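A single protein chain has been omitted; all remaining protein chains appear in their positions.
Order as written gives the chain letters A and B; numbering starts at 1 within each chain.
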Amino acid sequence: MSEQRAEIDRERRRLLGAAAGAGAALAAPAVVVRALETTPRDNPADGRVRWGLAIDTAKCAAGCTACVDACAHENGLDLQRPPEGATPADWAAQRAVWVRKVRLRDDQTGRETNLPLMCQHCEHPPCVDVCPTGASFKRADGIVMVDRHTCIGCRYCMMACPYKARSFIHEALSDQLSHVPRGKGCVESCNLCVHRRDFGIPSTACAEACAETGHGAILFGDLADPDSAISRFLASEPTRQIREDLALNTGVRYAGV
Amino acid sequence: MKRIVYREWRLAPARYWGILGVLALMVGAGLLAFAYMEHEGHWVTGMNNAVVWGTPHVFAVFLIIASSGALNIASIGSVFRKPIYKPLGRLSGLLAMALLAGGLMVLVLDLGRPERLVVALTTYNFKSIFAWNIFLYTGFMAIVIAYLWSMADRKGDPFIRPVGIFALVWRLALTTGTGSIFGFLVARQAYDAAILGPMFVAMSFAYGLALFVLVLMFGFAEDRRPIGARMLRRLKNLLAVFVLAVLYFTLVYHLTSAYGAKDQGFEGWLLFGGGVYTFLFWVGWILLGSLVPLGILYHPVRGAEAPWVAAACVLVILGGLAALAVVIIASQAYPLQLFPGKTILESGFLDGVGGQPAPYHPTLPELLLGFGGVGLALLITAVGVRVLQFLPESLADEVLPIDEETIEQPVAKAA
Partner (left out) sequence: MVNAVSTTRTLAVALLWMLAVLAVAPSASARNYVVPGSEAAGLGACVEPTELMRRQHMEFIKHQRDRTVHSGIRTSKYSLAGCVECHIGHDVRGQAVPINRADQFCGACHAYAAVDLNCFDCHAAVPRGPMAGPMAEAARRAVGEAHHGQGAGQP
């Protein structure tokens, strides 16, 4: 657990170092370009790409929350604090959660399954259909997210989501990370680490953390590229979508459920 | 039959301002509750990430559908050619507008970012039923104003029927649309049912009429204007039919769900094991909200007595709030069925571990906001009937127009 954290922190320091380098290099702008390890996107997100996740539940360990912790760390969710006066029970239901671990037992066979559950990045997302202002939208590369500049906080998307993937921000926030704007009165959810997508950083925080624990249960990649690791996995392993009956063509697929 | 005379509500000033004061207090408390929720954030409410719509939405949806139902009286008078209802057309229109304003106030003030209302009014996703409803609500307001004008102005007479028909079609769309906000949600066991559309139409008729009859009785009693037995019988029979219609749709809705195995879990929970929600359903919605009022309204003696009819109206309204609490809140509290045939043993985020429903405990600000909407609706009505001629001077048997318009006796000649 602490080891994963340390690893993530190392990653952070690497980036921070780059940033500090960039800052120090102000006097000599020529150095800046080489010091940066990110490549910000300068053309619109590509419709030929479809980002997604493949989750091998056989490898997902009971009790491990590496993906949840990494997500919270990456997106500043670990900075949320219960408002003064909120009971722990209220807070458990009102805080924002982008990914959670779920443990299931088959009623007939008794077989247990562990899996992480997050926004499934549907091809036909119900949250996008119902949003009155169009704030809930699907990016060209398949990422379903919320434009919080037009979100009015009506929560209809949360009513419509079959996966309860979205969170409403119930309290005022003041310590957001620069790359993850989030605030009171709007709805948010997993965005497949969209800042990583736009700055050319590989993988997602959850997939990276899962790999670092050695479980390797989460695979991130381009579903539209037949040669990507995720596509090869999905081509060879039997997987399914959660609530397949709704025909949403989810971008997150599960093996072993 | 005499000509119908409309008069402003003539209460003694002290009495009138007293009533306005109470209503203004309700609105003020609602606005304070809003300010508190808006300043602190929604954590001060009982709503959470599983039950995202709570008590404010129960009141908002109740007021909005009751608004559509309150216009029923005007429709029956002018569209369905029942002259006996014509004297009530103006009040019907006023109450419809007032209730809609109250409902929309609650709905808007519960938004996470209410200051962005202008975004909601300028940016649309036309695939969203919610977006259609914004047009249905604002359009309804405009149509009712036109309807009121046609009923109140001498020059408006030729327009009453066409505008009335348009208003009728529009409000059927409005209530169907409001029901469809829930009915079109495929993800949830309790929703995903097209019957919620027509069920909301029936609910709107019943709740709107119950509110209308109460407002009418109160307004007339305060000003010592008479309501004759003929009118009372008409209204109470109409209310009973609407309550029966709601019961019918309720029955079909639950039979549909209970028949297929996939929703039996939800039905079993709601009808037998849902705690407070089971109580709200059986005692609130079915017993006190439907069966008892039906018993009163169809009672040979009690059904003709104004206080008993008023009591039945109160029960229908309370039952309606219970019904909407079941439709809106219980349906969210029941966990999403993500993994049919599997039990969730552990979850990091309220997934209904062991079939447990999601928590929801309404808080005071939510209730005050809801009552604020009711207060606003009644405040608008009270001001309207005071300054303009909305209320007929008398509904005594001898001044009322005929019940039915017939081919031999068209109303134009009778009048």
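The rule is short, and it goes like this: a residue touches a chain if its C-beta (ideal position, glycine included) is under 8 Å from a C-beta of that chain, and two chains touch if they have at least 3 such contacts.
All values reported here derive from a predicted model rather than from experimental measurement.
Chemist: Considering all chains of the complex, which shown ones does the missing chain contact?
Modeler: A
Chemist: Return the single residue from A:Asp106, A:Glu123, A:Asp198 or A:Asp225 that touches the missing chain.
Modeler: For the chain that is not drawn, the touching residue is A:Asp198.
Chemist: Which residue from A:Arg105, A:His179, A:His215 or A:Arg232 sits in contact with the chain not drawn here?
Modeler: Checking each option in A:Arg105, A:His179, A:His215 or A:Arg232, the one touching the absent chain turns out to be A:His179.
Chemist: For chain A, which residues touch the unseen chain?
Modeler: These residues of chain A touch the chain that is not shown: 11-12, 15-16, 18-20, 22-23, 26, 29, 32-33, 36, 38, 40-45, 76, 137, 139-141, 145, 147-149, 172-186, 194-195, 197-199.
Going forward, only the chains that are shown with their structure count from here on.
Chemist: From the C-alpha centre of chain A to that of chain B, how far is it in Å?
Modeler: Measuring from centre to centre gives 41 Å for this pair.
Chemist: Within the complex, which stretch of chain B touches chain A?
Modeler: Chain B residues touching chain A: 40-43, 46-50, 52-53, 111-114, 116-117, 119-120, 123-125, 127-131, 134, 181, 184-188, 332, 336, 338-339, 341-351, 358-359.
Chemist: Could you list, by residue number, the parts of chain A that touch chain B in their complex?
Modeler: 65, 68, 83, 86, 89-97, 100-108, 112-113, 117, 126, 128-134, 150-156, 158-164, 166-172, 184-187, 242-243, 246, 257
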